[in-house]
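Got a structure here, written out as structure tokens. Questions coming.
Apart from one protein chain that is not included, each protein chain of the complex appears where it belongs.
Our next item is subunit A:
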Amino acid sequence: MNYLKKNFVKFIELVLSLILAIGSFTVFAACPLSEEHVMACHYAQLVVTTLGVILVVQSLAAVIISNEKVKLGITLAQIPTAVAVFLVPGTIFSLCMMSSMRCISIFQPAVRVISAIVFVVSVADVVISFIKKNKQGVSK
């Protein structure tokens, strides 16, 4: 219980990363593959899933590893990953051309909202870690 309490923010990051990785090809997947041609959004989906898996691995490592400095390093690495995920649909990879299509109406907003939350949580986690570290430094 104490372990869960201590790593609460890391568990939130892990859950969000799992939602991102699994949801990107299930609940909020991009447009379905057509038999005629593969659309641009399909590649955006593949990249989001890959980056989502990377975020899951990072979050899992941050939960398992006990060394505080390594934990902080992993959380710092999650920030650019979350930014990259945010930018993949629509900025780095172009999506389909009609806004009413699944990739623009569901995939893009869902990926952006979740990656934005991961970004905010990771930044908050880093800030909290620094504050705690400074407090410990002062008390010593």
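In this section, a contact is a pair of C-beta atoms (placed from the backbone, for glycine too) under 8 Å apart; a residue touches a chain by one contact, two chains touch by 3 or more; residues count from 1.
In this section, contacts and distances are computed from a predicted model.
For the chain of the complex excluded from view, the name given in UniProt is "Putative hemin transport system permease protein HrtB" [choices: "Winged helix-turn-helix transcriptional regulator", "Putative hemin transport system permease protein HrtB", "Ni/Fe hydrogenase subunit gamma" or "Cation:proton antiporter"]. In the complete complex, the residue from A:I74, A:I104 or A:V118 that touches the missing chain is A:I104. Summarising the interface, subunit A meets the missing chain with residues 31-32, 34, 36-37, 39, 95-101, 104-106, 109-110, 112-113, 116.
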